[in-house]
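One structure below.
All protein chains but one are shown at their positions in the complex.
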Amino acid sequence: MTEHYVSDAPYDPEADRQVLDRADLDAATWVLVWRRFRRHKLGFACGIFLALVYLALPFVGFLAPYGPNEIHEDSINAPPQGVFFTHAGSWVGPSTYAVEMVPDRDTFTMREVVDDTKPMPLRFLAACGKPHEFLGLFETRARLICPAEGGTFHLLGTDRLGRDIFSRILWGAQLSMTVGLIGVTVSFVIGLVLGGMAGYFGGWIDATVQRAIEVFRSLPELPIWMALSAAIPVNWGPISVFIMISVILGLLDWPGLARAVRSKFLALREEDYVKAAELMGAKPSRIIRAHMMPNFMSHLIASATLAIPAMILGETALSFLGLGLRPPAVSWGMMLNDALNLTAVEIYPWILTPMVPVILVVLAFSFLGDALRDALDPYS
Amino acid sequence: MIRYLLRRTGTMLVTFMVISFLVFLIINLPPGNILTNQIAEMRASGEEASIAKAEQLIETYSLDEPVVVQYLIWVGAWPGSHGFSGLLQGDFGWSFELNRPVIDVVGEYAALTAIVNLAALIFVYLVALPLGTIAAVKANTWIDYLAGLIGYIGLATPNFLLALILLTYGARYFDLPIGGLMAREFEDQPMSWAKFQSILVHLIAPTIVIGTSGAAVIMRRLRANLMDELYKPYVETARAKGVPPVKRIIRYPLRMALNPFVADIGNLAPQLVSGSVMVSVVMSLPTLGPILLQALKAQDIFMSAFILLFVAALTLIGMLISDLLLALLDPRIRLGGRRKAA
Amino acid sequence: ETPGLAGAVAKGELPPVAERIPEEPYVTVMRPGREPGVHGGTLRMFVSRSKDVRYMAAWGYARLVGYDRNYDLAPDILRDVEVEEGRKFTLHLRRGHRWSDGHPFTTEDIRYWWEDICLNEELTPGGVPGELLVDGERPKVTFVDDVTVTFEWSAPNPEFLPALARARPVYIYAPAHYLRQFHAGYTDWHKLEVMAEAAGARSWAQFHNRLDNLYNFDNPELPVLQPWVNTSPKNGRRYVLERNPYFHRIDVNGRQLPYIDTVELEIAAAGLISAKATMGEATLQARSLTFADAPVLKRSEATGGYRTLLWRSGAANQIALYPNLTHVDPAWRELFRDRRFRRALSLGISRKAINKALYFGFAEERNLAALEESPFFDAANATAWARYDPDAANALLDEIGLVERNAAGIRLMPDGRPLEIIVETAGERTVEEDALQLIALTWHELGIRLIVKTLDRDNMRNRAYAGRAQMVVWFGWNNGIPTAESSPHELVPIDQANFSWPRWGQYYQTKGSAGEPPDLPSALRLMQLFADWSHATTRKAQRAAWREILAIHAEEVFVIGTVARAPMPVVADARLANVPDEALYAWDPGAQLGVHRMDEFFFRPETRADASPAGPAE
Partner (left out) sequence: MTADAPLLSVEDMSICFGRPGISTNVVDGVSFTVSPGEVVAVVGESGSGKTLTGKALMGLLPRGAGVSGGRAMFRSGKGGHCDLFRCTRRELRALRGTSISMIFQEPMSALSPLHTVGDQVEEMLRVHESISGSACKGRVLDMFGEVGFPDPERAWRAYPFELSGGLRQRAVIAMAMIANPRLVIADEPTTALDVTTQAQVLDLITRLQRDHRMAVIMITHDLGVVANMADRVVVMRRGRIMEAGPVREVLHQPGHAYTRALIEAAPHVPDTMPTRTPMPDDAIVTVRNLNKTYPGRSRSFGPPDPPVQALADFSLAVGRGETVAVVGESGSGKSTVAKLMLRAECPDPGGVMTFRGRDGVVLDIPSLKGGELDAFRRKAQMVFQDPYAALSPRMSVMDILTEPLLIHGICSRKERKDRAANLMRRVGLAPSHLGRFPHAFSGGQRQRIAIARALALQPELLVCDEPTSALDVSVQAEVLDLLEELKEEMGLSYLFISHDLAVVARLADRVAVMRRGHVVEEGPAETVFGDPRHPYTKALMAASPDPDCNQKLDLKLVAAGAGKPESWPEPFAYSGTAPPLVEVTPGHRVRRQAA
């Protein structure tokens, strides 16, 4: 091939200069992130799921058929109650049968006695049960689903005191789903401040923070948990205790984050664009705010979503050790703790159902976190 | 090298001192101590006679002094009622709860703790390394998703619950033993093949339970690390050489991706004790975790303080080891004095 | 001769059985329904803590005098005991009785305890146990001969014998021949210090005390008089207790008790014990099983090869609320001292709901009172103020003047504070917390808010003793089956351990240096009755005192009971005989299994292949 080949394609340097290199990237960062995030089908779905759950939290009173601590003497350890639509061959709409639990002296259990002669249609958007506070504004008895008058509706069964598990799961979500948020906030505030100071100022501050992290990490979590839990004044109300528990979880979580923040700050400080801002005369506060933070936020958001599941599990662990929340507060951890015995596993397996939301939420957060991490990665 | 070790040991000792004080402080935070508690219990059960004995013990062990003084006495830097007798003098304290020297208890349980956690560790790596590697290599395929799902579910299930479920159904369907670390007839026997087998069988459930969440974490981290490394040019170089895939991945990126895990060795010790506490409690494993929990709950201060200190010491040593290992694994990190040899 | 020991006897390591038992052994007369058994077998039980080996000291229940199956006091280790005017006690030992190591058990062992331990300030800084003091006076102890000793006071001491019979008794004897080597009075002081040092003890006294603990049962070298002897060094994961070859009881056929050769105690997490029981790993298990476990236990009976029995709790009440009449806050104290208030609280509890929810209706709904097994059982006492009657309760509360209510419908105290009662619980039993939740619901109807506060058991006690706890939830009196001889100290304001009046109790216990004197007429009356009981020289007088005490309690509702005779599951191997199907499980009196005489349990010899308990561990 000795011939001299010349293509006939035209060439214009000026037009060339104006042409965008990656036209597909021509958008604000958040738009790009959103686009990449949407490509993550699973993560996206999880995000939507979580958003819906969080949106629903304030309306739990309306969504749950019963209150969290409503005790039904006659439905102790009742198994999940079937919902059916036809009775004796004819359409009756979603209904239940009347169920009574009677003690069985031979097996030492409660036996289910179902009266399947009379269907009891569920009522929707009706008023029933004890009043609940709607958004903390006013009391109402309006509920999405109500059992028939005189009937019961225990979708997931009841526990040893005859409390409706489905309703408790919904109520428990209020605490369990927020424990992570608060914990993460605490952990982030501490981690950001300490790690940020260590990374930005260096020197003795850095050394001190590093030592503190080292000390913190060489202690097992257990005594710290116990000491901190012991520090909660015993006469606090459930909400304050709840907040303290979240704070404790946050307090235990910060060292890892502080380390990440520190190294990230160290790295970001060396970026050319940060140096450029310095050379333009920008003050440290502006550099941190306008240049470092935005580039760090993505990392933070991703690690936050990954830290939340750990907190949710941490709450269950605390409950297990008896250091967590106390009745009448309801959380998934406490419900699981109730399930922690052979009888629950063997005879009343429905008591274990709070595992499902825990796993779902933890999974959702993890996938969301993964998706966010990928979406926020500018190189993907 | 020697100088390096000396310097590191020096700073380690200072850190250790700080930790020992913090530990002592933390466990003294809750009001009361085991003896005052015992006294309350004796009062309740009307054993006035024993109260004086317990009060005498309080004095003997200087539990009525301020915390700082108690600390100094415990360390052995201050004379207690029996002169200098503390950690420095080799007196590791007395467990009021178990009524025996702390060191005996720790000695007895440390080995079993090590066995359980070693098994879990091996399990974790046996599961996590291959799965994490495959997930990274096959990133964003169904294999990856499946591995991720399994891992996350392992992560999301509270350990103690898994323990209970496994215990129940394991015993029912697989004839797995319930709790403990060996069949009862081997308890006091010397090691034998049968005893070893019994221990192995007993280890299955705890290993799986403790291991799953650990494996999930490591798997995800390994996947992330490995994916960072997998497309580095040096891996491409290996491809260009025509090195077969498995060998290529093991030899280059995997080894690189393992560095962070080596760096983590220091954290193993606290995890060993804290991480498996709940599982150990549920499964009735004779490990340090439950002992610590019990000691903390009973405010058996010498017991808990010593275990915590022991863990802290292991952690610090672990950190040192991990630094040394890292230097061994990664030639870019050099210890002082070894430069010339290279 | 016991087959298990025949070999040792043949080799000459042990004397034959005739020489091992006392000359006048205790011949067990079995209660109806029991049968004489055969030797052999291993009893497996689980405990949750390593120090729980001491329960064997209770369950073995060999006492100088002990309660028999009717909860009457009877000599056991002692051949006989003579009481004169309730103040002079002559104890007769059994001639030829031996410690578990074969050394003779004589009055020397009692002397050693009295003179060398009890009166030694270093060993016993607290001095003579309170039960041996009458108005502060020590007994005059006379050692008549090898087998006879007298304890004598100038006034009656009704607490002496019950103290010897308790689950955790006052040991007035100690194996002198063994302990002397650790006693500074008998052994070279320097040598002792060295030994103590080596064992990590701070003084010889501490060392001696550690070794001399008949109750802790954790020193395998310490000779004992119990049916089984601990052979395992302390704090193992498992204790093996072998039969005591010198045990003093025999059955009607002349067989030396216990029937069962070995007792194995294994340590397992409390939560696991029921699981292990379902697998048939326990041949007898009562501890750490709760009613919540009953369904599973019942379900796995066939596969596990055991029976599930439902015994009943011997506490006077399973869950009881103690309003603190000596609370530091005057307003609260005022309220709690008003018996109308206490009655209202009691009427505001739906005991039926509690029984149904927690015990599926298997327990009895009642207020605090003696149980049926007690001679003082009175159905009226048990049901006094125990019905659920919110209207009556509300009326009572209105009558007191608690009429104002706040927006949430909670009544206001006279000083304007809402009527919020904080109930403190040790949080060790789920039933307690569940019951409180149920009570909170019904009290809410009365306009009373119940707040549960969970504390560590010791913290809770200390707060209560200091008068800072408003109300405490605990078991009702430990002793649900009082007899005339039982001390009523739980029921009268002399003991701070009663959460209803800790500060009155302190006042009595500290002789006025702490706490405050009781001033409520009913309380003063109780004090008087206690004095009557203490100084009574006849059973009849004691009984009268008891009756009145119980009546006052029923009327005043010092403690608010909920349910009694709560069922509790006991697992026994299918072949284990002489285990009662129904029984009371109580700590004192009763020593839990003790009063049911574990030494009489035996394995039926029918050796069907499939009957052997097959745990997977084998």
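Letters A, B and C mark the chains in the order given here, with residues in each chain numbered from 1 onward.
Quick note on the criterion: a residue touches a chain if its C-beta (ideal position, glycine included) is under 8 Å from a C-beta of that chain, and two chains touch if they have at least 3 such contacts.
From a predicted model like this one, the values you see are computed outputs, not experimental measurements.
Although it is left out of the displayed model, the omitted chain contacts the following shown chains in the full complex: A, B.
Against the chain not shown here, chain A presents residues 1-7, 9-11, 13, 17-23, 25-29, 32, 271-283, 286, 290-291, 294-295, 378.
For chain B, the residues touching the absent chain in the complete assembly are 3-4, 231-234, 236-244, 251-252, 255-256, 323, 327, 329-339, 342.
Definition applied: only the chains that are shown with their structure count from here on.
Centres computed as Cα averages put chain A at a distance of 48 Å from chain C. We define each chain's centre as the mean of its Cα atoms; on that basis chain A and chain B are separated by 28 Å. Centroid to centroid, with C-alpha atoms defining each point, chain B and chain C lie 39 Å apart. Across the assembly, chain C contributes residues 271, 275 that each touch 2 or more other chains. The set of chain B residues that touch two or more partner chains comprises 30, 164, 168, 282, 297.
Chain contact summary for the complex, chain C toward chain A: residues 271, 274-275, 278, 291-299, 308, 310, 353, 356-358, 360-362, 422, 427, 430, 433-434, 437-438, 440-441, 452-455, 569. Listing the residues of chain C that touch chain B in their complex gives 44, 49-51, 124-130, 168, 170, 200, 202-203, 206, 209-210, 216, 218, 232, 234-238, 264, 266-269, 271-272, 275-276, 279, 281, 456-459, 461-462, 465, 489, 495-497, 509, 615-618. For chain B in complex with chain A, the residues that touch the partner chain are 15, 18-19, 22-23, 26-27, 29-30, 145, 148-149, 152-153, 155-161, 164-165, 168, 266-267, 269-271, 273-274, 277-278, 282, 289, 292-293, 296-297, 304, 308, 311-312, 315-316, 319.
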